[in-house]
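So the structure is just underneath, and the comments pick up after that.
Yeah, one chain of the complex is gone here, protein chain that is, but the others are all in their spots.
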Amino acid sequence: MPGQVHNPGGLQKDLMATVIVTGLLVWLMPMLISTYTLTVLIIYGMLGLSLGLIWGFGGILCFGQAAFFGLGAYSYAIAAINFGESTLPMILAVLVPAVVAALLGALMFYGRLTDVYLGVITLVVTLILFKFVNSTAGPQYVIGKARLGGFNGIPGFQTLNVPGRPEAYIWGDAYFYVCAVLLALVFVLVTVLLRSSFGRVAVGIRENETRMSLMGYDVRARKTILFAIGAAIAGLAGALFANWGEIVTPSLFSLGQSAEIIIWCIVGGLGTRLGPILGAAGLAYLKFLLGQQSLVDNTLITGLILVLFVLFLPRGIVPAVSGLWQSRIGRGRRSRRPQTRRGAISRERFNG
Amino acid sequence: MDLSFVILVEMLYAVSSLILISAGLAVVFGMMKVINLAHGEFMMMGGYATITAVNLGVNIFVSMLVIAPITVGLIGLIVERLVIRHLYGRLVDTMLATWGLSLFFIGLATMIFGNTTTGISTPIPGFAIGNFQINGYNFFIIVVSALLLVGMLAVLKSTRAGLIARGAMQRPDMAAALGYSPNRIYMATFFCGSALSGLAGAVLAPLVGLVPTSGGAYIAKAFITVIAGGPSLIAGLFSSAGLFGVVSQVFTFAISPVIGEVALLVAAVILLRLLPQGITGKFFKGKL
Partner (left out) sequence: MGETVLETQGLTMRFGGVIAANNVDFKLQARELRCLIGPNGAGKSTFFKCISGLQTPTEGQVYMRGQETTRWMPHEIASLGVGIKTQTPNVMDALSVFENIWLAARRFHAPSDAERKTQEIIERLALGSIARKDLGQLAHGERQRVELGLVAVGDPWLVLLDEPAAGMSAEDVARMTEIIHELNKTAAVVIVEHDMQFIRSIAEKVTVFHQGAVLMEDHVDRVLSDPTVRNVYLGKKA
């Protein structure tokens, strides 16, 4: 039994695997897909992971993860215009969404709101941001030197540079490598977090809030912290997206964007770290390919995918495939879990 | 004097349109505890059904009040049979699946009608009160939603179907125990809810330029109104639409329409924080 929960060797193996897989992908993938497209797939992967963390491991279904993505992007753009250098803006892009999420999370979790109500509030907050930012076209909406620009968004900000050297831009292939390394880094941090006591307690809370509070855990505080961590990751993804697109627009905050993040998680698989990343990259690439044809509408296919997955594969691809793999090689001693969303948990759920 | 009358009409109009927008969602949520996130798209389809019928030469009122509700009701029936019925009791999963449906219908409408704005003109002319121009069609909407509330109340209170519905709302197992097939109750409910959504979309169609993504403008408001209303169907609908309608109009007049919308949303967040069970979870308990 020892070694089941505490498994430092497992962590090392995990880290090694992450490094090797990242290295291989960064080397091989550009031969198949342009680095420009790959970069945005990586960014979406990070965004998917941010929701996958709080939803899959914390049981917090956020209908407004796009709000934090957009906040990160806008924080970066506004700060970059004001400072003319990218290091501090990158930090702000992580901090601002995290603080906003901590406040919003405290409001919700200390009010004991769950399920639908959580959905309503996160959805509404996203809409407020969307409507507000959309209406800031007038010249009176200025933060420092940056005009918010309403539905036109903010173009022409300082993009990523080598820290301390504003003239040394990081772009093209170099930017692709930066994004890939950052995603790997975030992935490792999430792994460590999920292996820590905090991460295990989060899974416990997802499973049974009442029991965890009867055991002495302050569920409200822990959910708020996890929510803020998820928002920080989404914010980082937002800043990277701003750098990639070189413009930020209100559509980053849109409900459509939020819906996509949720779809990535469901298709990839909840309760896994890889699922949301693969779901995001895979579906975003599919969308890119579909965008090149005009026979069938893109949105129609996205919607159809979501419906079909909820009906027929609610656990998502990654858990289903790994379950299949395990039963093939005869390690599938665990009985199949019930096919409900609550039970949609992969084998790795507890060890991260 | 003229101004205060105009403001009063605008307030009433704001409340009425919220009631109209939310009624279909409220029926489905109240009876089946299902949140239909494709509700906005059902409204959008109601709009397209109306415009198509009018273009084919049908009278506009017949198109709005008969053809659109029936068309969308039938679409709802198909959706219920194919998707929703597999997900009863799984609130989050139904929300996700219907969100998928909403995207699906947006795509479908784009393929059929194209991504362009279509519209029809309002069949009722405007008129002036003193120096102010009033949109005559607003009165029509106020009347329709008042009739809608009265109609729903009458059906629930004094028909056999309404009695079964009230029973099913309070105790879903009860209706089954009395020999009514829950399957058929759910089918009927979803048909009625969808038809109401179609009606709302149809009636509002002359006021907006219709695009396949029009539904998005409605769903959030409807969702908020229904959840904030709480467990009682009609009292909840009326009280939360009343509250939000007035709040948004006050801020619209005082500052701007955008701030009015934002105020509505902020009011919803505050309300849910204070009354997590919705207005009728705390007040008017046990009313319809």
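By letter and in written order, the chains are A and B; residue numbering begins at 1 in each of them.
As a working rule, a contact is a pair of C-beta atoms (placed from the backbone, for glycine too) under 8 Å apart; a residue touches a chain by one contact, two chains touch by 3 or more.
From a predicted model like this one, the values you see are computed outputs, not experimental measurements.
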item: Visible contact partners (per top-of-document touch definition) of the missing chain; value: A
item: Touch criterion as defined above, residue of A:M212, A:L226 or A:L240 at the omitted chain; value: A:M212
item: Residues from chain A at the interface with the omitted partner, ascending; value: 1-2, 4-6, 197, 200-201, 203-204, 207-208, 210-219, 334-335, 337-338, 342-343, 345, 349-350
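The criterion applied here is as follows: only the chains that are shown with their structure count from here on.
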item: Geometric centre distance via CA averages, chain B-chain A, whole Å; value: 33
item: Chain B residues touching chain A - in the complex, by the definition given at the top; value: 35, 83, 86-87, 90-93, 95-97, 99-108, 110-111, 216, 220, 223-224, 227, 256, 258, 261-262, 265-266, 268-269, 272-273, 276
item: Complex contact set, residues of chain A against chain B; value: 61, 107-108, 111-113, 115-117, 119-121, 123-125, 127-128, 131-132, 134-135, 255-256, 259, 262-263, 266, 296-307, 310-311, 314, 340-341
